[in-house]
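All protein chains but one are shown in place.
After this line comes chain A, so read on.
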Amino acid sequence: MDRKKFILLVEDNPDDEALTMRALKQNHIENNVVVARDGAEALDYLFGRGKYAGRDLNEMPALILLDLKLPKINGLEVLKQLRANTLTALLPVAILTSSSEEHDLLTGYKLGLNSYIIKPVDFDQFIDAVCNLGKYWLSINVTPPGSGLLK
């Protein structure tokens, strides 16, 4: 059973990606991250389509970190499609965004969101947030059977 839990990071901003990766690295989880640069790519990855055709669909992330404002397909739409598919319906999804719009929060949770994190401007706080996230979702939380395992 040499399986490691991994995170799918959906982020279009390369700066944010670099900073998130840096924060993850400081918390020693940077090797277990798959990055998708927009909503469409995230869906392709999860459903094994497009350039991810033929991917082993038994390998599902333990957590999806989803930005809201994404090119092509936005975060809430990605979430909606994940919840509508039995393959991904139970995957834990955390929205990681700069926006604290009440509307997004409500819609997110209505769609079956697991967590909503507002990226602080202060990088120190950001590192703290990512640390807590990693600890909670990769160590403390128990994921549903058949998901979130990487061979």
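In the analysis below, a contact is a pair of C-beta atoms (placed from the backbone, for glycine too) under 8 Å apart; a residue touches a chain by one contact, two chains touch by 3 or more; residues count from 1.
Convention: contacts and distances are computed from a predicted model.
The chain not displayed here is annotated in its UniProt record as "histidine kinase", chosen from "Aspartyl/glutamyl-tRNA(Asn/Gln) amidotransferase subunit C", "histidine kinase", "Xanthine/uracil permease" or "Chemotaxis protein CheW".
Of the options A:Phe6, A:Tyr45 or A:Phe126, the residue whose C-beta touches the omitted chain is A:Phe126.
Among the residues A:Asp16, A:Asp44, A:Glu59 or A:Glu77, only A:Asp16 touches the chain that is left out of the figure. Within the complete assembly, A:Leu68 is the residue of A:Leu24, A:Leu46, A:Leu68 or A:Leu138 that touches the hidden chain. Mapped onto chain A, the interface with the missing chain covers residues 13, 15-16, 19, 22, 68-69, 97-101, 119-124, 126.
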